[in-house]
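Take a look at the structure below.
Yeah, one chain of the complex is gone here, protein chain that is, but the others are all in their spots.
Moving on to chain A:
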Amino acid sequence: MPLFETVFQEKPAIVMEIGSAYTKIGFCGEAHPRFILPTEIESIRDVLKKTEKNLYDQAVDFFNKIFFDYLLVSPKDRKVSFVESTITTPTLIRESFAKVLFHHFEVASILFLPLHLVSLSTLAIDTALVVDIGYKEAVILPVFNGVQILKAWQAQPLGGESIHDGIKASLILNGVKDEILSERVIEDIKVRTCFVTKQARAVAHRNNESIQPCPDVDYPVDGSDVIKIPGNLREFALEVLFPEDNDYLGLPYIIIDAIIKCPVDSRKELAENILLIGGTSSMMGIKSRLRDELRTLIKSEFYMDRLYIDDVKFHNAPSKPNFTGWLGGSIYSATDLISNSITRENYLKHPKIPDWIFYDGSSTRNQG
């Protein structure tokens, strides 16, 4: 038996992760995606608003661009792997993509890979608490000994979008004109000027104690206008991820919630194997802040006697956080496991995409 089929070398599988904001595309067995580009399928998360037809046509246009303008390969008879957030990707999306790829582009096979699970392969481990902080939401899923603990998953609308909304609202309050605050400008302001502050300063800010704010930034837009970004906005814009209210739905809380829903004897290992993925995890200071918040929580009176963990530890994947999931897909698809794909022949016989990923039977798709 050859080590792995020669097909891999001749026609490596195409690996894609289509996020609500950015799409990562490339070939299996490669150490990073070839391209990261804005996702141009508007209805990707608003499927209920639009008809499937519409989604189909949008997907055709977008995949055309991916194959012929970026990857420069004929999709016909190629293998394609999709890395997707199992729990939050609507079935309609998955089925439309399969239809577009099999019918319109005539790909050879499709493999759907659960984002959180495959992310672990970038570290060669099989237990981790995977925290994906992307654009629409933060999704947390523990994986223990290679099995996703689906009953423990958590998702909250904490991510790029909520940060951008906050920045925009605050700048408009400061008198900045709405017209110049396009999504692109807001994102640029966030990426280049904002950061996640330290816990102590956040607490002080919350309690209205006076602290010396960090320096303001003059941000030029379109050559003429200049927006003043106050130090307070730079420092506290990302506090939307750490809300302190009675709902306890901030990032640290939902991480702890995920752990607490896991069997007692797995918790310590999970807490010491946290893997942060998703573009928002690139924000400066977020990891150290999360560590401090989690340490405070596990030592708090409420959790002390329930959690049975004493510390948290984080992993460093050999990737930028926004493509860790993609990279997992790249590794998986470069092994013999790609032979588990749904082939075109099988799809044409039974045009249904099975939810393989729920192989442990406890489908929790409708949870939450």
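By our rule, a residue touches a chain if its C-beta (ideal position, glycine included) is under 8 Å from a C-beta of that chain, and two chains touch if they have at least 3 such contacts; residues count from 1.
Just so it is clear, contacts and distances are computed from a predicted model.
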item: Listed names "Dynactin subunit 4", "Molybdopterin synthase sulfur carrier subunit", "DNA-directed RNA polymerase II subunit RPB3" or "NEDD8-activating enzyme E1 catalytic subunit", with the criterion being the UniProt name of the chain not displayed; value: "Dynactin subunit 4"
item: Options A:A31, A:I172 or A:V264, residue touching the unrepresented chain; value: A:A31
item: Touch residues of chain A, complete complex, unshown partner; value: 1, 3-4, 22, 24, 29, 31-37, 60, 64, 67-68, 70-74, 76, 102-104, 106, 113-114, 117, 121-126, 145-147, 187-188, 191-193, 195-198, 201, 212, 214-215, 217, 219-220, 235, 272-274, 282, 284-285, 287-289, 291, 311, 313-320, 322-323, 327, 331-332, 334-337, 339-340, 348, 354, 356-357, 359
